[in-house]
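One protein chain omitted, others in place.
In this document, chain identifiers A, B and C correspond to the written order of the chains, with residue numbering beginning at 1 in each.
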Amino acid sequence: MVTNIGIVMVSHSKDIVKGINDLIQQVAPNVSITYAGGTVNGDIGTSFETVQQAIEENTCHQLFAFYDLGSAKMNLEMAAELSEKEIEILDVSFIEGVYCTAALFEMNADLTVVISELEQLMVK
Amino acid sequence: MVTNIGIVMVSHSKDIVKGINDLIQQVAPNVSITYAGGTVNGDIGTSFETVQQAIEENTCHQLFAFYDLGSAKMNLEMAAELSEKEIEILDVSFIEGVYCTAALFEMNADLTVVISELEQLMVK
Amino acid sequence: MIVTKDLTHKWFTLFAEKVIQEKEQLSEYDRIIGDGDHGMNMARGAQQLITLWQAVPPVHLSDVFKQAAMKWISGVGGASGPLYGTAFLEMAKAVGAKEELSNDELVTAVKAGFEGIKKRGKSDIGQKTMLDLWAPAVQDLEKDELTMATLQTALTKTNELKATKGRASFLGDRSINEVDPGAASSKLFFEALIEAGEFGGN
Partner (left out) sequence: MIVTKDLTHKWFTLFAEKVIQEKEQLSEYDRIIGDGDHGMNMARGAQQLITLWQAVPPVHLSDVFKQAAMKWISGVGGASGPLYGTAFLEMAKAVGAKEELSNDELVTAVKAGFEGIKKRGKSDIGQKTMLDLWAPAVQDLEKDELTMATLQTALTKTNELKATKGRASFLGDRSINEVDPGAASSKLFFEALIEAGEFGGN
């Protein structure tokens, strides 16, 4: 059984999140993962709307959210405030944090384990 | 003036490195950045040959090298051993480490500054 | 000074026009200590706001703030989007249903915007951000004035700071003596208020 917590990724680049998604689909095919990357036009940047969409499209009510740079976090926070969902924004290294979380969620690991692993990846 | 140290990125995904490159071109257009991502067929994985190519194609002799997951590091190390170039492989968080290094190299910051910043991003 | 919907509309329209006019310069500042997109980001929001108001001008005083907030939040793909967006939203909330603001009420609104940026950015004055323009502007407004000299001095002082928030913080000491793009665009915001309003009166 897989955890009922989903993963949301927000990046400045559509390619970065697509690539991370490809990477973690291999280790966590059963985890609900959604993402937003780039501006609405596909340029480098973030867009509040696509972040909101990634949050709402995720099939889970509880979400762990990851971002690459600070301005992505601000959009995440705004979207989180406006959403009904329970969203935890994690200030961990982006790729490594998502990868580790996805692998552990797939295994339905204890939340305390996931959190203690993530604590070691706090770099922001 | 920009530093004479180049940046090499190695990822399991061609999209991840393309996206990071787009992101850092904005902050470091004058730094020599090369990258390898995915297997030769474009699948998820790393390829020794493309890593070697990224190293040799970089116009700098001295390189800071970054990777996403451990197996990318092994290919990097092998390629580094076989290369004439001076290559420093950094066990830092991937996107954040590359971003910070590129921004500082663009500014021709002191190497000691770059290294002390990177020390705070050691997560591997 | 009495702040009406028309004055506020003029204020934000002037701001948007200034941003579009200074787009290149703002991006150039950002090229030095950031990623070079601040002008483009801000001009995107500004253009959308102007386009909206050409079609449908704001009806109520709070519409000006709300509509600007929406355009910045959804149209601007950088840190400045959520930051200005939150500021304008907090200003709209402070204004509420009022159709006119006394000077005190204007101060309250601008302060709410300032607090919104702090909250959204987890930042404070002294970190070489837009906040370092907002704080002296609030101080001036509290005395029912706002001068170009204050804004110019604030920007000069901000230049001397070391960035510890946002992208520029990656540069550490290297950010000293460079212009913070967000401070520069906030200067335009308060210049627009000076031009739209009349200070020193009552």
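Here, contacts are C-beta pairs under 8 Å (C-beta built on N, C-alpha and C of every residue); 3 or more make two chains touch, one makes a residue touch a chain.
Just so it is clear, the model here is predicted, and its values are computed rather than measured.
**Q** For the full complex, can you list every visible chain touched by the one that's not shown?
**A** Spelled out, the missing chain touches these shown chains: A, B.
**Q** In the whole complex, not just what's shown, which of B:3, B:32 or B:47 touches the removed chain?
**A** Answer from the full complex: B:47 touches the omitted chain.
**Q** In the whole complex, what residues of subunit B lie against the chain that is missing from view?
**A** 38-40, 43-49, 69-71, 74-75, 77-78
**Q** What subunit A residues would touch the chain not displayed?
**A** Touching the missing chain: residues 26-27, 99-100, 103-104, 107, 109, 113, 117.
Please note the rule applied: only the chains that are shown with their structure count from here on.
**Q** Name the graph shape formed by the protein chains and their touching pairs; answer line, ring, star, complete or other.
**A** Basically all the chains touch each other, so complete.
**Q** Suppose each chain is reduced to the average of its Cα coordinates; what separation in Å results between subunit B and subunit C?
**A** Using C-alpha averages as centres, the distance is 37 Å.
**Q** Compute the distance, rounded to whole Å, between the mean C-alpha positions of subunit A and subunit C.
**A** The mean C-alpha positions of subunit A and subunit C differ by 30 Å.
**Q** Two or more other chains touching the same residue: where does that happen in subunit C?
**A** Correct list: 35, 37, 167.
**Q** Got the subunit B residues that touch at least 2 other chains?
**A** Residues 26, 99.
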